[in-house]
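All protein chains but one are shown at their positions in the complex.
We call the chains A, B and C, going by the order they appear; numbering starts again at 1 in every chain.
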Amino acid sequence: MIIVMNGKTDHSDVEKVINKLKELGHEVHISQGEKRIILGVIGNVENLVSVPFYAYNGVEEIIRILKPYKLASREFKDFDTTIKVKDIIIGGKEVIVMAGPCVVENEQQIFETAHQVKASGAKILRGGAFKPRTSPYSFQGLGEEGLKLLAQAGKENGLAVVTEVMSVNQIDLIAKYTDIFQVGARNMQNFVLLTELGKTKKPILLKRGMSATIEEFLLSAEYILSEGNYEVILCERGIRTFENYTRNTLDLSAIPAIKRLSHLPIIVDPSHATGRWRLVSPMAKAAIAAGADGLIIEVHPDPKSSLSDGAQSLQLDTFAQLMKELRPIIQAVGREFGSSLENELERIKN
Amino acid sequence: MIIVMNGKTDHSDVEKVINKLKELGHEVHISQGEKRIILGVIGNVENLVSVPFYAYNGVEEIIRILKPYKLASREFKDFDTTIKVKDIIIGGKEVIVMAGPCVVENEQQIFETAHQVKASGAKILRGGAFKPRTSPYSFQGLGEEGLKLLAQAGKENGLAVVTEVMSVNQIDLIAKYTDIFQVGARNMQNFVLLTELGKTKKPILLKRGMSATIEEFLLSAEYILSEGNYEVILCERGIRTFENYTRNTLDLSAIPAIKRLSHLPIIVDPSHATGRWRLVSPMAKAAIAAGADGLIIEVHPDPKSSLSDGAQSLQLDTFAQLMKELRPIIQAVGREFGSSLENELERIKN
Amino acid sequence: MIIVMNGKTDHSDVEKVINKLKELGHEVHISQGEKRIILGVIGNVENLVSVPFYAYNGVEEIIRILKPYKLASREFKDFDTTIKVKDIIIGGKEVIVMAGPCVVENEQQIFETAHQVKASGAKILRGGAFKPRTSPYSFQGLGEEGLKLLAQAGKENGLAVVTEVMSVNQIDLIAKYTDIFQVGARNMQNFVLLTELGKTKKPILLKRGMSATIEEFLLSAEYILSEGNYEVILCERGIRTFENYTRNTLDLSAIPAIKRLSHLPIIVDPSHATGRWRLVSPMAKAAIAAGADGLIIEVHPDPKSSLSDGAQSLQLDTFAQLMKELRPIIQAVGREFGSSLENELERIKN
Partner (left out) sequence: MIIVMNGKTDHSDVEKVINKLKELGHEVHISQGEKRIILGVIGNVENLVSVPFYAYNGVEEIIRILKPYKLASREFKDFDTTIKVKDIIIGGKEVIVMAGPCVVENEQQIFETAHQVKASGAKILRGGAFKPRTSPYSFQGLGEEGLKLLAQAGKENGLAVVTEVMSVNQIDLIAKYTDIFQVGARNMQNFVLLTELGKTKKPILLKRGMSATIEEFLLSAEYILSEGNYEVILCERGIRTFENYTRNTLDLSAIPAIKRLSHLPIIVDPSHATGRWRLVSPMAKAAIAAGADGLIIEVHPDPKSSLSDGAQSLQLDTFAQLMKELRPIIQAVGREFGSSLENELERIKN
């Protein structure tokens, strides 16, 4: 940590800061310039984080050198985390596609979708039962009935399932039906929820908040990791900007950035990011080219009749077409599509 | 609602949209131009909100004419909502100041603060017992012990109290101690929490999310109102922008904007918005000049030793000075400071 | 154009708006609802654009249905614009790569770069002679000497060249040396410059402003087109957001969006967008996968010694490696790399 003080600060005020640092057990490197005095502290500064140095006279800036997250950082673990869900490996060489409707609406809808996305190569079925909706008057999901349908559709078609959990009091119920808990963008800093999910044994798909920096995103992952659940899958889903042609702005540069900063797998949701189905396929391809470990895509057998987010859902045949077009790009970046579990386990072993 | 279709759309495709609208009970006004076909639906379009018209061939744009919120709108209620907390009226002619530390740390801290902010003219004591912190390694508050100290300090000094609730499972506990529930910016779209708070009988101080539009902010208030709790106090606390000299960008234009769109009272938090104590006083004055109904300000007897947000806390004497400087501005905009309950009740009656 | 008025507006006030519309030659469709009155005008509303309807009593919202740009729109021209520079076609099936240093520094630097990027497959050499720098104390370029070196290096290596023009008084000078004029992000709304460039006969590479919407970007292109120069190449180079790990946020969804809205070719600058050389290659690949017509990439023989933007420049061998890795992605999206002019002309003919 570096504390920058004004060069004209009274000597006694500089001493107060130095004494505080020493009192907390740190050695201080002092560089005195004409305009600025720089106090450097090397090493573990954990106990300095909450000290409000800005409240001391003469302090101009406080600069943290080390990242505030630890377990999520690549420095903590320098090989990629892989997460096993049933016979699927997320974060390995294979690109994993999750697909399904925004909301589970009825048996016919979810079973038809499951059957078709499986045929196209998806490995995981998505579908909401509890939906966070901006307006209280929008359809909020079928609740447990939706969970049951999702789980059955997944089971019958050999797909793992992922669904959103919005509150701590839904965890036990949802745990009975899902393979992966999804935390939505609006809950990325619902720290009570993150802490409780950190105590479960299931993988967590953590979506980036609409106005979250990459650092805040990794700190939210840290909340889960620090409770003992190391199976966090990150998901870039667009950030809020001034551009309003798209619903959000998909920040694909976050993919290679996070690959450098963290060992956690990261996938991309081009459906919510763009809000327009015509942009989903090009952005899905771009996400893979940028290095994403997978995709989560909204698919609906009849978007016109969907109860939520129909504007961004792909029809089943458009999705099938996309999956075909993705293959050469997946190969071009040295990844695989549809590899068997055995190969993957073999690879990880070596 | 207006549906804009491409002028070259096949007649049968236009018919599909019109039939859907008629099927749902609406009369359709059709304006056919060379480049665009415009379908207008007047009146209550509640049942159209979830219909994904973008998924229909030829649809280019869907424009909602009426605001999606109702109970929160000025059209629903054309006089200002006032909220009574003990003998305090929020949203009336009097400007109400809430003050106190970011976090309740110990008895001495909260009692000294309570005593002093009361003396300076504050009516409500703030203080966190459960704190949402970006990092899991930061101090998270004293929990129930903090609630007890806050309630006692408020009682002894004749101040109402406000404290943050982060999760549905904290509601009952916090209700025992607080006069007002605060919902933080990170939970503005925690819809499960909003729904449950809508079932309580206590006023809710709802902070604007860091990336929430004014419309989304009012829709979150609508979640609470639609459950039967009409006592919502809005709070502007800065939005996230590219500017990083300040922690957030305080959007004071939201004050007159919300005064036009809604009947709910709105206050301003200049402490979290700026993140720098030197900017708190000027922005507090600006907030009042812009028409805010009150302020919530962080005050600490010794910011240097505070466990959270010391950089933005005012010292007790700086706060006292600010309160003095606010008076002429409050008068200049035709508001009052420190009026008695009787006067206020009188005024509302007339 | 649609004008939304409050349903309670006095009849005479509604008449004033209607009369104004009729006076300007328009037929008005009126839809009267309880809460809103909607006035629709179909057809060419050019003469309504500057009328300040918001200043009329009762007007709540004005909604433009048609895009404000015309010549740049796909409705105006429904096939892709291709731009011929020497024997290069931009906007055709071939993906075109422009590469070179941020700034021309000396003969050795620009010639070595030109030679190597040519060998790697680039077709156009970039290099600044007049540089817009945030600080007046940064190196501002070599001026005409830089232009000469750039033109020579391009000529000797069979590369077309592109360089930035910052002001109308530089146009004549730069025209003597460059094949393409580049307009930087900071000048995207320098309308005097755009207008003058619209009178030249050379292609314009127009970069998106840091805070420009897609609509504003296309309106700036319209400034050039409306003066008679139809050869505009758009360039996405990142927009300004709250995220600060990257210098800007590369908005790749703008690629498919602009492909739908406009017929103009669009390329991507991953160097300025990210500001970090390690992110350039993944984002270059993603750009091609998203459908970009080309790339503009900063390359320097020795980034450590570069006078500008060294942090984001690729070394020559890293660039060569990227060019190899791009090929399979270019093929995967059905594009070509290094096709001959004859093939391209053939294709356009058919």
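Assume a residue touches a chain if its C-beta (ideal position, glycine included) is under 8 Å from a C-beta of that chain, and two chains touch if they have at least 3 such contacts.
Everything numeric in this text was worked out from a predicted model, so none of it was measured.
In the entire assembly, the chain absent from the figure touches the shown chains A, B, C.
Touching the missing chain, out of A:38, A:173 or A:320, is residue A:38.
When the missing chain is restored to the complex, the residue among B:25, B:158, B:228 or B:256 that touches it is B:256.
Contact with the chain not shown here comes from a single listed residue; of B:24, B:119 or B:333, that residue is B:333.
From the options B:140, B:167, B:187 or B:274, the residue with contact to the chain not on display is B:274. In the full complex, the hidden chain is touched by chain C at residues 46, 49-56, 68-69, 132-139, 166-170, 186-187, 189-193, 195, 209-211, 216, 219, 222-223, 226, 240, 276-277, 303-311, 313.
Seen across the whole complex, the unshown chain contacts chain A at 2, 4, 29, 31-36, 38, 40, 42-43, 61, 63, 65-66, 75, 240-242, 244.
Residues of chain B in touch with the missing chain: 211, 213-215, 239, 241-246, 249-257, 260, 273-274, 278-279, 282-283, 285-291, 325, 328-329, 331-333.
Everything that follows uses one rule, which is that only the chains that are shown with their structure count from here on.
A summary of chain positions shows that the Cα centroid lying nearest the centre of all protein Cα atoms is that of chain A. Fitting chain A to chain B on CA positions gives a rotation angle of 180°, reported to the nearest 5. Chain B and chain C have CA centres that are 40 Å apart. Annotation for chain A: residues touching 2 or more other chains are 211.
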